[in-house]
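This part shows chain A:
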Amino acid sequence: MAKLETRGLMKSFGATPVCNGIDLSVAAGEMVCLIGASGSGKSTLLKCLNLLEPIDDGMILLDGDDISVPGLDPQPIRQRIGMVFQSFNLFPHMTAAENAMLAPRRVHRKTRDALGPEITALFERFGLADRMDHYPDQLSGGQQQRVAIVRALAMTPEIMLFDEITSALDPELVGEVLDALRDLRETGMTMVLATHEMGFARELADKVCFLDAGVIREEGPPEQVLNAPREARTRAFLKRLL
Partner candidate 1 sequence: MRPLTLALAATLFAAPALAQNDCAAGLTLDEGKLTIATGNPAYSPWVMNDAPESGEGFEAAVAYAVAAEMGFSNDQVVWVRSSFDEAIQPGAKNFDFNLQQYSITPERDEIVDFSTPYYEAAMAVLTRKTLVDGGAEASLESLRGLIWGADANTTAVPMLAEVIAPEKDPLLYGDNADVVEAMKANQIDAALFDLPTALYLSAVVLDDGVILGQFPADRSESPDAFGLLFEEGNPLKACVDTALASLKENGSLAAIEAEWLSESTGVPVID
Partner candidate 2 sequence: MQRPVLTRRQAYEARVRRRATLVAGGSTLGVLAALLILVPLAPGWPAVKKSFFNTQVFADTFPGLLNAFLLDVAIFAWSAPLIFALGLLVALARDVRAPAAYPLRLFAILYTDIFRGVPVILVIYLVGFGIPGLGLPRPWNSPYIWGTVALVLTYAAYVSEVFRTGIEGIHQSQRAAAASLGLSNSDAMRFVILPQAIRKVVPANMNLFIALQKDVALLSFIGPVEIFRQAGVYKSLMANFTPYVGAALIFLAITIPATRYADYLMSKQLKARS
């Protein structure tokens, strides 16, 4: 059974269809990369997976349970699925450590003292031990994005979603964030990434899905989709990128 699965997922904004019947399957411990031009539906798909956007039709299954039932309380689900955004979205009025502790404190009802060791360990793991008491505007883009990853991980999610998390970064800062993902990959975290980093996808992804006009046009292991695409649309997209 897939860890996370969508069946015929449909989502429109007004009259514009963005997801047009997406069937995605993510196995436990798998890392899936979503590629495709902007507007192809990658970001919207991720937001739907985290229940930030209600879907119009189809279903989303988490461990085989339908989590897209209209009217379902999304909070318990979101606690199991972490998400990192392109523009970091750190809370600017809190230090890095407070950003990471807010949700565990409020949702899991843990005290600061109880959280201290595990949060510190997370910051150390991502090379941020000396940045815990900094405010977001005192951090570089790469550091902010790593804090955002720590913040999501602090909720000990089962799945992590990453929405083009290196796109807003200066080129020299991309590496440190990809290193963080690499590190996370080694722990066996189930991950879904929307990304433009083809080299990274080729190196680490278990599966690459090419999204085009709201559907998955082609999917498979990275060497196949990225090196020997079967679809003309995929070839055209990859060619433009090079």
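Behind the choice of candidates: all candidates are chains of the complex that A comes from, given by their letters.
Operating definition for what follows: contacts are C-beta pairs under 8 Å (C-beta built on N, C-alpha and C of every residue); 3 or more make two chains touch, one makes a residue touch a chain; residues count from 1.
Computed from a prediction, not measured in an experiment: that's the story for all the values here.
Undergrad: For chain A, which of the options 1 or 2 is its touching partner in this complex?
TA: 2
Undergrad: What residues of chain A sit close enough to touch candidate 2 in their complex?
TA: Interface residues on chain A, with respect to candidate 2: 47, 50, 52, 74-76, 78-79, 81-83, 85, 87, 89-93, 102-103, 106-107, 151-152, 155.
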